[in-house]
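Following this message is one structure expressed as structure tokens.
The complex appears here minus one protein chain, its other protein chains still in place.
After this line comes chain A, so read on.
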């Protein structure tokens, strides 16, 4: 296959102490050699495969040293992409890493597109279809600026929530500590198993709530699984095309993949939609028609959002009513399309069936009502779901992992209390919970327990 050499910073920007610039392609080693100065004049083209080398990145145009690095050379085919791969390990810090990347690019590499390394691996037969999801994971939801703002607001709320939770644990810990370190003080109430389990259960419940929201957080990363449903000829394809217009669609066109697996992504005002079974829509026009209402329920189960399309110019049919019934417990936006034609539909009945769901009337043909639809989608996501339940999104997978660990720790504390383990030993698990929550917001200073101890209680000789 003909491939040029691609390069990108393959570690998350701004996170982590080490950043890696990765090159893949036939010229990867050659390009790296142009800017790498190894110990004792060593050339990367001469080194064995899968070895790591210490040296400096030099700007060949000026001779200036740019960065101190470790360079890994991996030759095809035993690499991630099955091409020659060079990884330049730089110190963290955006500036120096970017300079290294710039040098690589000016010396012959092309900036990789998001997910392109994985794509190449995929195309070179390195990963199979079941791993294709990882491709999508890497591509992720393309977020625009507004999205980032929304995210950071949520992060702020998350950290506030966790701080509150940690403070509750800290006060409990301080209370236990006071009992231990000042046993003779009779004016501090002795912490009992009953008091402790109450706190521990509270903490567990709060962590559970946060974890539940992580589902929504996942949506931010992976896209809101969205199904377009409706009878034949109501305009589902037109709707898909409208949503996907102006290059907003992130269509994966990787050859050899079935369209069942790789879905289409569109970005609606910062909300990433993953359109489910678009192939079905395109090929047979109707998923319900194709697989039947019963089976379509299974498919619909995967959806986070349903776009139910009705025909303005036709009367409601029993099929329509069935569709309403099929999605009754889900988040739905009802779209009444074809307002360019004379009305035959009973809007009163539609409103009745829709209940609290938003209803948008459109004429996709005349491009009318699309703004309203986009508005409905984004408000459902940002204000509706978010504000109404006062939820805070946990979207970062590191945070989710830490929350799971914290939950495990507090559950161990609870089972310890139930088993009658002494409080000062149960407290080990509670402290661990506190520390894990602290890691989420980057605060694990142990000293704060002692501060709490002396501000909460009056002690001394």
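Note that a contact is a pair of C-beta atoms (placed from the backbone, for glycine too) under 8 Å apart; a residue touches a chain by one contact, two chains touch by 3 or more; residues count from 1.
We adopt the following convention: contacts and distances are computed from a predicted model.
Novice: Leaving aside the chains you can see, what is the UniProt protein name of the one that's missing? Options: "tRNA uridine 5-carboxymethylaminomethyl modification enzyme MnmG", "Peptide/nickel transport system substrate-binding protein", "YncE family protein" or "Cytochrome P450".
Specialist: "tRNA uridine 5-carboxymethylaminomethyl modification enzyme MnmG"
Novice: Which candidate, A:24, A:107, A:179 or A:242, sits in contact with the chain we can't see?
Specialist: A:179
Novice: Using the document's definition of touch, tell me which of A:8, A:353 or A:423 contacts the absent chain.
Specialist: Checking the options A:8, A:353 or A:423, the one contacting the hidden chain is A:423.
Novice: Touch as defined at the start, partner being the missing chain; which of A:70, A:105 or A:168 qualifies?
Specialist: Touches the omitted chain: A:70.
Novice: Go through chain A and note every residue touching the omitted chain.
Specialist: 16-18, 39-40, 52, 54, 68, 70, 89, 91-93, 96, 173, 177, 179-187, 419-425, 428, 442, 445-447, 449-450, 453-454, 458-461
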